[in-house]
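Heads up, one of the protein chains got dropped from this complex, but the rest are sitting where they should.
Up next is chain A:
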Amino acid sequence: MTATTAARPIGTRRQPTRKRVATIVWAVALTLLTLLVLYPLVWLVFSTFKPSSEFGSNPGLFPESPTLQNYVKVAEGIGGTPLWRFFGNSLLIASIAVVGTLISSSMAAYAFARIRFKGVGVFFAAMIGTLLLPFHVLIIPQYIVFQKLGLIDTYVPLLIGKFLAVEAFFVFLMVQFIRGLPRELDEAARIDGAGHIRTFVSIILPLIKPALITSAIFSFIWTWNDFLGPLLYITSPEKYPLPIALRLYNDATSTSDYGATVAVSMLALVPILLFFIVFQRFLVAGVATQGLKG
C-alpha cells in the first residue's frame, strides 16, 4: 500500500476514492463469505441453547425457548462416567501423541537427511509410499496384532505408532527442513568433537523449531479428533476420548438427544480453538518457513 502511494505522483485525487470503493467492496464480500463459511459454527453455538425437541421443528439459527438444560445434562456425564473424564482422556492421548511424534519424527528425519546409510533412498521412498497407503487397508491386520498381544482396551495401540515415527507426513516435513540447513553447521560441530547425538540435540533441534511446532499442532489436532482408532481399540466407556463420547447421546434406534450432542460438540471444540489461537502465530510462521532454504 505505502509503496504504491509513494510511487504515484500524478492523478492522486481520483485514485484513492476508487481504491477505497474497491476496498469496501472487497471487505463486504469477504465478510459475507466469512459469515457463510462460519455459519455452521455459529449455528452450533446458538443450537446448544435449544431444547432437544426444538431440533425437528426449528432449523433456524435462534432458539425459540432458550435453555441451559443441555449443558446441565452434559455436565452430568454419560452412563456414570463424568464428562471431565472424557476430556482428560483426550488430553492425555493427544499430549502423549505430540511428545511421541516430535521425538520420533525428528530423529527419523535427522537420519534421513544427514546420515548416509545403506538403502537410505529405498527407505525414504518406502516411507513416502506409506502416505499413499489408505488407513483402511491396515486396520484389520493391525487390529489382529494388537488383539493377540492383549493390548486391546489400552492406549498402547493408539500411541505406540507415534513413538515409532509412522507419521510419514511429519518425518517428510522435518527432512525437508533439515535439508535446508547448511551442512557446514554439522561439520563445524563434528570438528569440535560432536557425535550424531550431540549434533542432533544441540544443532539441528533448535534450528528446526518451526517445523516442530507445526508438527505439534497438527499432531494434537489430528489425535484430538481421531475417531476410528479409539473406536476400535478402546472398549471401556471410562477410557473413551471425546469424539466417541459425543456420539453416545445419539441412538438411531431409540431417542436421540440432539441438544446434548451439540452441547458436547461445542465443548469439544473449545480446546482445539484455544490451542489454535495460542499457536496460530507459530503455525503460520511454520508453514511460511517451510519454503525457505538456508
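Here is the rule we go by: a residue touches a chain if its C-beta (ideal position, glycine included) is under 8 Å from a C-beta of that chain, and two chains touch if they have at least 3 such contacts; residues count from 1.
Please note the rule applied: contacts and distances are computed from a predicted model.
Peer 1: The complex lacks one chain in this depiction; which UniProt name from "Pyruvate synthase", "Multiple sugar transport system substrate-binding protein", "Corrinoid methyltransferase" or "Exodeoxyribonuclease 7 large subunit" does that chain carry?
Peer 2: "Multiple sugar transport system substrate-binding protein"
Peer 1: Can you work out which residue in A:L91, A:I152 or A:L181 touches the chain that's missing from view?
Peer 2: Candidates A:L91, A:I152 or A:L181; residue touching the omitted chain: A:I152.
Peer 1: So which of A:F55, A:Y71, A:F87 or A:F169 would be touching the chain we can't see?
Peer 2: Residue touching the absent chain, from the options given: A:F55.
Peer 1: Even though one chain is hidden, which residues of chain A still touch it in the full complex?
Peer 2: Output for chain A: 51-57, 59, 78-80, 115-116, 139-140, 143-144, 147-152, 190, 195-196, 231-232, 235-237, 244, 247-257, 260.
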